[in-house]
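A single protein chain has been omitted from the complex, and every remaining protein chain is retained in its original position.
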Amino acid sequence: MTAAHEINLEQVKARQKVVRIVVKVLLYAFLGFMALIVIFPFYWMIISSLKSLEEYRQAVPTFIPTKGWHFSNYAKAFTDGNLGALFWHTAYVGIVSTIISLVITVLAAFAFARLEFKGKNLLFGALLATMMIPGELFTITNYITVTRFGWLNTYTVLIVPFLVSVFYIYLLRQNFMQIPNELYLAAKVDGTSDLKYLWKVMIPLALPSLISITILKMMGAWNSYIWPRLVANDEAHRMITNGLRNAFTESTGDVNFPVQMAAVAIVSFPLFLVFIFLRKYIMKGVSRSGIKG
Amino acid sequence: MEGSKHSWKAWLYLLPVIILTLVFTVWPIINTIRIAFLKDYSMIGAMGGKTYEFGFANFSKVVTYKRFTTCLKNTVLLCVLTVPISTMLALLIAVCLNAIKPLQRLLQTIFFLPYVTNSIAIGMVFAAMFNMIGKPSSPDSVGIINNFLGIFGVAPINWINVGSEYWANLTVMVIYIVWNALPFKILVLLGGLQGVNKQYYEAAKVDGTSRVRTFWRITVPMLSPMLAYVLITGFIGGFKEYSSVVGVFGENMGPAGQKGALNTMVGFIYDSLSQNNQGRASAAALILFGIILVVTMINLYVSKKKVHY
Amino acid sequence: MKVVLQNLTKIFPSRNKKTPEEQVVAVNDFTFEIPDGKLVGLLGPSGCGKSTTLYMICGLQKPTGGSIFFGEDDVTHLEPEHRGVGLVFQNYALYPHMTVKQNILFPLQNMKKELMKEVDERREAMAAEQLAAFNAANGIEDAAADAAKVPVEVAAAAENVAAEGITAENAAEVTVAKPPVFRPKLPARQKMLKELMLDRAYMAARLVQIDNLMDRKPSELSGGQQQRVAIARALVKMPRVLLLDEPLSNLDARLRLQTREEIRRIQRETGITTVFVTHDQEEAMSISDLIVVMKLGVVQQTGKPQDIYDNPANLFVAKFLGTPPINVFDGEVKNGALYVGEDCLMKLPGIADQPVHVGIRPEGFVLDKNGPLHMELVNVEVMGRDMSVISKNAAAQTPTVRSIIDSDLRSEIGGETVSFSIKPNKIFVFHKETEERLY
Partner (left out) sequence: MKKILISLLLVFAMLSSLLLVACGGDTTTTPQNQTDNSNTPGGTEQPAIPTVDPADANFQVPASGFDTSKPVTITFYHTMGQNLNAVLDNYIAEFNKLFPNITIEWTQVGDYDDVRDQISTELLAGNQPNIAYCYPDHVALYNVAGAVAQLDALIASTMTVTHDDGTTETLGLTQEQIDDFIQGYYDEGRQFGDGFMYSLPFSKSTEVLYYNKTFFKEHNLSVPTTWDEMEALCQKILEIDDHCVPLGYDSEANWFITMCEQGKTPYTSATGEHFLFNTPENRAFVKRFSEWYAKGYVTTQGLYGAYTSGLFIEPDPTMTRSYMSIGSSAGATHQRPDRVDGEYPFEVGIAPIPQLDTNNKKVISQGPSVCIFNASDPQKVLASWLFVKYLTTNVEFQAEFSMVSGYVPVIKSVETNEAYANFLKSAENGNDGIAALSAKVCLDQEEYYYASPAFNGSSKARDEVGALLQKCLPLTGSNLEDQIEEAFEDAIDECEYFVTD
């Protein structure tokens, strides 16, 4: 082989090393920049919760609280907004509605994925269609319905209307469809009932998806605002977001934002923890669902 | 599977879903459709014994409304801009995240943060960043973004304050919506990426394929089912955009002095609802539902062609 | 292009940081030279490091130590794309969303620069032909003089044309002044490039006989067809080395034989240095010029299949090669003779007395009434041309011993016992502990 080839090879190797470094730097720069953009509001929420009201209302926003770090806002948020009770109400509604809705979603997804019956696609198409209608229209009609049922100011009214989430049925159906049919037939042959099969085989396999659905559902309960205020805003059932909105308004209607932000931070923290621990499952859950569209 | 023998069981499993959907979704839809055809129907009015004539008056009133086209234009523009941008950005971030080992977990958690950040906080932040308090010329505060751009010698831009142009408002809205849509999309696409068989990439590497070609010719096609799924749900959500505009511009739905400049279709529905005109709100909602249905049909048709299973 | 591996080692760090010693030595000090144009089989049980070696050759894995040479070039730390390597995966890794044609064309689209060189060469040739024809048509006598000029003009013409910007006219001034102007008519370079790529693709497809499946999707093909598409994709860029990772393991029995022959034929026709990995010794033996038997990352023996079969370096190699497998007995060397149980099989001068493993190839047994080895008959399986005599012996390490005898001698077997004599070249003796070959 001629020397020229030799140099060419060295050149290639050198260039290759440079390319690899440049790519690494670009990757981290891009991810770093995007991470900054994504985290800035979260950082601002925390910073605002540590500012005094005057400093917050200042025309020129400050990055770091100049007028003292007001950790008292967090204490005030917890006591004034009686976050303890609000927290318990929301958690209770979140957990109970998630459990029941999981059972319903699993059964429905199982039926859609495994069993053949007339009108299956029509029903599924109809369900998908409901996702397209803006939900604001349903609020009033549903309000009249729940009043007729006499559910006002109960946990039922906070839980029952939102048990069906088509989106999660779709997610789980995709997941179930990836489990080979032979397993189901084999189970049928040895006489295992549908439910046993569902419990023994399908649920363990779809566990990641189930967990990600649980988390996403819980977050839904956390952020709901209009419906809970309408149907169950009494002391015994008030949800977090309702509690927060007016717990810190002063007589003149001005909202004490820093304390409100402190309350919001306190509330978001558990969600954040839940995500950190179950991150792996969420990732797996969501990925398995989408492959076969 | 034997069809009929099993079907009663299937219906049994589906019973809870069907009952709940009938009561809390189907009946409201029917009621909405019914009301849509009653001219200026108001539930409070009905309580007071008023009667309403049947007909298409609501629909014609909605379509002939002076600002209907503005609302439609805003909705379509926001949708057409934010859904592709957020999907592509999410895909890029997901691919980069997938390509690095160190810090991957930390960055993944950071990118999920917006999902946990409360919407009130987001609105405040965007006001602080884009707001220009005080006279534009005064050094008081031209907002964080303008200060940041100032470093590069860019004159302060009037983003959302009085007298700001439409394109500036739109840019802020697009940034806000993309920022909100990113976490879920990254989650879904990153999950999808980890599902792709590694050997395709090894084969491409051996064939000397450049990173860009690998991205376009292998990663994107392999992820096409996920991308289609994200785009379709994105468009459905995009057409119902409203709370984000309220987040940035408040009930004014536009910069000071231009009330309703950024109003969307759902915003228009709310305007009618706030005046207790459920009839016209329902008509507008049905029109919006029709548009979303048509767009979704097109998306489904296009994705059937392009997506590889 | 010969491939030289010099004390190649690959160590995978242990899963958890706390226990570093749990590291896995996948390949341990592997030195071997793969001669140019030869088909080499890397053979060994699963987990013996054969695939890791393959991936190190192609660059997807970085070796921990040692180096790899393609001819004179040290490619150890070179990225796969610069090594000019074709790789076929065990489960083919065909891009599911592309048709067979697109799959095969895919590697070519990355080599546009090199292919363009070839296109230019072709264009030069075409320009030269047209010039010659032009001169002949216009009766220009001293063709030789023109010929002399030709290389200059044509080269110029080629550059001009290559540069695209220059029109054909100024090419003409350079050549014959007065007589009619010569203008080469050449199709656009891009079109020619496309044609070249298509030619190469169809050539590769014909080579593996799938040119009729070009527009199908991989999911529509059988395992064997997918395998051949994968090979075509690997060959189309005319790599310096072709690597195959267990190419036949996903095929059914009948297809495996047929595809084995195909691979052999393709390798012969292209004369490309090929390394393929398999755990099926029959497959390796049948088509490889050379085989390397590996165990737990360590090379046991290398050489021609028949040599290794006839002359195994240790008990592992002996046991690993050959179907039906070799029969192994517990034996003993006593004062220069080899005993299995009480039977003295043969003289073994020069080997110290010690317990040994005695390996006898199934075809090494000869029916002999007064043969030295006495076995208890269990069963006889007649398989057409030869038959398999299954017998038992206390000293055998396996419950039954299988020997292949010509079926015409069927009549001679009867009764409880049967005795054999052993062909001297079919018997091997191995050290008890080191299992190294003694005789």
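Letters are used for the chains, namely A, B and C, taken in the order the chains are written, and counting of residues starts over at 1 for each.
In this text, a contact is a pair of C-beta atoms (placed from the backbone, for glycine too) under 8 Å apart; a residue touches a chain by one contact, two chains touch by 3 or more.
Note that this is a predicted model, so its numbers are computed, not measured.
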_Chains in view touching the one left out_ = A, B
*Identified contact with the non-displayed chain, of A:12, A:37 or A:128*: A:128
*Which one, B:37, B:179, B:200 or B:242, makes contact with the chain that was left out?*
B:37
*Residues on chain B that touch the omitted chain in the whole complex?*
29-31, 33-34, 37, 40, 42-51, 54, 61, 65-66, 131-135, 138, 140, 161-163, 252, 256-259, 271-272, 275-277, 293, 296-297, 300-301, 303-304
*Considering the entire assembly, which residues of chain A contact the chain that has been omitted?*
54, 57-60, 80, 121-126, 128-129, 139-140, 143-144, 147-148, 152, 229-230, 233-234, 245-246, 249-254, 293
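Rule of thumb we're sticking to: only the chains that are shown with their structure count from here on.
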*Can you name the chains that touch chain B as well as chain C?*
A
*Could you grab the centroid distance between chain B and chain C? Build each centroid from C-alpha atoms only and quote it in angstrom.*
55
*asked:* Residues of chain C that contact two or more other chains, please.
replied: 79, 82
*Using the touch rule from the top of the page, what residues of chain B touch 2 or more other chains?*
none
_Residue numbers of chain A touching chain B in their complex, please._
23, 27-28, 30-31, 34-35, 37-42, 44-45, 48, 59-61, 104, 107-108, 110-112, 114-118, 120, 123, 127, 129-134, 136-138, 140-142, 145, 160-161, 163-164, 167, 169, 194, 219, 223, 244, 257, 260-261, 264, 267-268, 271-272, 275-276, 279, 282-293
*Going by the contact rule at the top, pick out the chain C residues touching chain A in the complex.*
71-74, 77-79, 82
*asked:* Quick check: in the complex, which residue numbers of chain C touch chain B?
replied: 58-60, 79-82, 85-87, 89, 91, 93, 95-97, 106-107, 109-111, 233, 237
